[in-house]
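In what follows, a single structure is set out as structure tokens and then discussed.
Only a single protein chain was left out; the remaining protein chains are all shown in position.
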Amino acid sequence: MDTSGQAERSETFSWTDPKVGLKYLPTMSGLDFLSGMRDGSIPRPPMASLMNLRLLAVENGRVEFECRPGEAHYNPLGVVHGGLACTLLDTVVGCAAHSTLAAGFGYTSIDLSVSYLRPITLQHAVLRAEGTVVKSGSRVIFAEGRVLAPDGGLLATATSSLLVFAAAAPTQATPKA
Amino acid sequence: MDTSGQAERSETFSWTDPKVGLKYLPTMSGLDFLSGMRDGSIPRPPMASLMNLRLLAVENGRVEFECRPGEAHYNPLGVVHGGLACTLLDTVVGCAAHSTLAAGFGYTSIDLSVSYLRPITLQHAVLRAEGTVVKSGSRVIFAEGRVLAPDGGLLATATSSLLVFAAAAPTQATPKA
Amino acid sequence: MDTSGQAERSETFSWTDPKVGLKYLPTMSGLDFLSGMRDGSIPRPPMASLMNLRLLAVENGRVEFECRPGEAHYNPLGVVHGGLACTLLDTVVGCAAHSTLAAGFGYTSIDLSVSYLRPITLQHAVLRAEGTVVKSGSRVIFAEGRVLAPDGGLLATATSSLLVFAAAAPTQATPKA
Partner (left out) sequence: MDTSGQAERSETFSWTDPKVGLKYLPTMSGLDFLSGMRDGSIPRPPMASLMNLRLLAVENGRVEFECRPGEAHYNPLGVVHGGLACTLLDTVVGCAAHSTLAAGFGYTSIDLSVSYLRPITLQHAVLRAEGTVVKSGSRVIFAEGRVLAPDGGLLATATSSLLVFAAAAPTQATPKA
């Protein structure tokens, strides 16, 4: 019996060319861009597909995502890899910051400081993650994020600082996706 | 012409049931376990497949990985998602810590503090990442990691603290994979 | 006219030999020890004198301090040195963690991650700082802290992880201060 064969797994992840969503970026406020992503009119990025992330809600300075971890996200120690919590936290603090920006402004993460409170396993069928702006600013935004278990228990937290900058003038004023 | 169809992408990632590698964990030192993973006798974890990570070298207190970022790892801003650098950094600090542990000891990450020095794009065909133990200990290990571009430029750094603990007695002394 | 002489300042700080308070530590719970410090029956540590810190309130998992910054705490840039916010934040997260520990247990800070939201100046006559346990544990405690201006504005925040350990048996069961 070929047990090694039985142990092989594969999963196919699909996404839309990120250039499609990117065309909307220069002319939309962060809140409008993220609202479009929540509603499906702007495609979610590839990494969101790989990590099973979905944007549930966005308002000025606050976002909420859900994430469905799978075996694909496991580390060698038999639990979900810390990188999933990091990706989720990097996402929510970034989107929370983005939601405060007018069209023509961009942002980039300066740093992310993650606390791993409890291990994440497949028993956590659906994670919820929130990102909140702690202090907005014209040069630096401070944000925090947290990942919650289905029962509301705190699994991981993060703080982040993000740099704000005037984005390059759009080469194409009216995106035609 | 269906341009939206042309923009759809998909990629299939494969891995071995993480329980296969996990059976080796209780009876092997960290250095032996990671050496087995480097040599291919122990399967790499699923998350390493998703992120295109490969362990190149391991010694006591130090590991080296490579990572090939793809479009699958993009964020909505047109560069590689910060979560890839985080996953890579969480991996190298964790494995560097693991490499110092005798059989029967486990570890878990307490926190990870990441600095994003420069954006990662597909022009960085192969990233190299190093993890180093800064201070070992019987209860807490401090480690640091860094991600380097092909030209040696520093892209991201991290520091991490990791908790060491006596693992539960193995239920099966001789793993039969 | 000797203007340089006029620019010279000095301030005298007073404290009680820290060994006096230390004698109480092995036999008291963290909550009782900190309550004694708040009430003045246990002397505050020297660093609290240098930084003009005062413990206002303590309960299980939460502490509140005030701090009166002075010219003595200035940096070369004409504002209060970041080290004052750090000292205040290290203090509140440490004491919040300590407040959850039974007699016979000690703790030590593993790390502290500080975000400097706004500069602190002498116009902030009295700072308030709060420390809260985010997750308690028998091995690691996660806590967070924040420094507030008199008007309630957030000046600095921090997250911290702290190691818990069984303290050495006290050499002297009944402290005689």
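Order of writing sets the labels: A, B and C. Residues in every chain begin at 1.
Note that contacts are C-beta pairs under 8 Å (C-beta built on N, C-alpha and C of every residue); 3 or more make two chains touch, one makes a residue touch a chain.
This one's a predicted model, so the numbers in the text were calculated from it and none came from an experiment.
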Residue touching the undisplayed chain, where the options are A:E64, A:D90 or A:D111: A:D111
Message: Contact with the hidden chain only, please: which chain C residues?
response: 4, 6-22, 25, 33, 37, 43-47, 49-51, 71-78, 81-84, 86-88, 90-91, 94, 106, 108-116, 119, 177
Statement: Even though one chain is not shown, chain B touches it at residues 113, 115, 117-118, 134-135, 142, 144, 154, 157, 159, 161
Contact set of chain A toward the excluded chain (per top definition): 110-111, 113, 139-140, 159, 161, 163, 165
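Note that in this section only the chains that are shown with their structure count from here on.
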Angle (degrees, nearest 5) of the CA superposition of chain A onto chain B: 180
Query: chain C and chain A are one sequence twice: same or different residues at the contact, by the over-half rule?
result: same
- prompt: CA centre of chain A versus CA centre of chain B: separation in Å?
  reply: 20
- line: By the touch definition above, chain B meets two or more other chains at residues 110-111, 113
